[in-house]
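Quick one: structure below, then a few questions.
Note that one protein chain of the assembly has been removed; the remaining protein chains are unaltered in position.
Up next, subunit A:
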């Protein structure tokens, strides 16, 4: 072995620290650059996806306003399972209230929170429900998401369509296994149970607060005129 003059521990440490620092700077810069560069495209597709979701829960024919710009900021609402502020989209037909599109969270899924978006019509009926985010077991509890549901003709989540607390008694808002109205797949009842409960609570919330939510919408409409 050739004898090389060993650098002291101090210079070694300093050199290593500088090199690591340079790597951190370069790669953090790379990350920041990639983030900035992709941000507009990512935001655009997020808005597009939001609109697509809204269209899934609420037929486009049932309203005629620009509902992405007719919104109401909602403070954190425990009744909806929301710990953070959310946005309510207000659909109107010829100026008259048609439906509210709102977010809700089922806190008691099999693997944490299940985020939902649902549309409740002015008469209290559910126009549609979709799961927007969940961590349920793939291939087992994820059939609450129609894309993953093997029943393509009548996906599980469409069971809510057209129901309201007036047409279906509150104690019926349970899965069949618990003596209620809703089907569930064998071996995965925790997920649908959580979703049913969250939708029931959201419908009840809209029933209780319909006037304030719609009053705010009406006031906005008046402002615009």
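Points worth noting:
We take it that a contact is a pair of C-beta atoms (placed from the backbone, for glycine too) under 8 Å apart; a residue touches a chain by one contact, two chains touch by 3 or more; residues count from 1.
Going forward, contacts and distances are computed from a predicted model.
This complex has a chain not shown, and the name its UniProt record holds, of "Phosphoribosylformylglycinamidine synthase subunit PurQ", "Ion-translocating oxidoreductase complex subunit E", "Hydrogenase assembly protein HypC" or "3-isopropylmalate dehydratase large subunit", is "Ion-translocating oxidoreductase complex subunit E".
Not every partner is drawn; the one left out touches subunit A at residues 12, 15-16, 19-20, 23-24, 27-28, 30-31, 34-35, 37-38, 41-42, 45, 137-140, 147-148, 150, 186-187.
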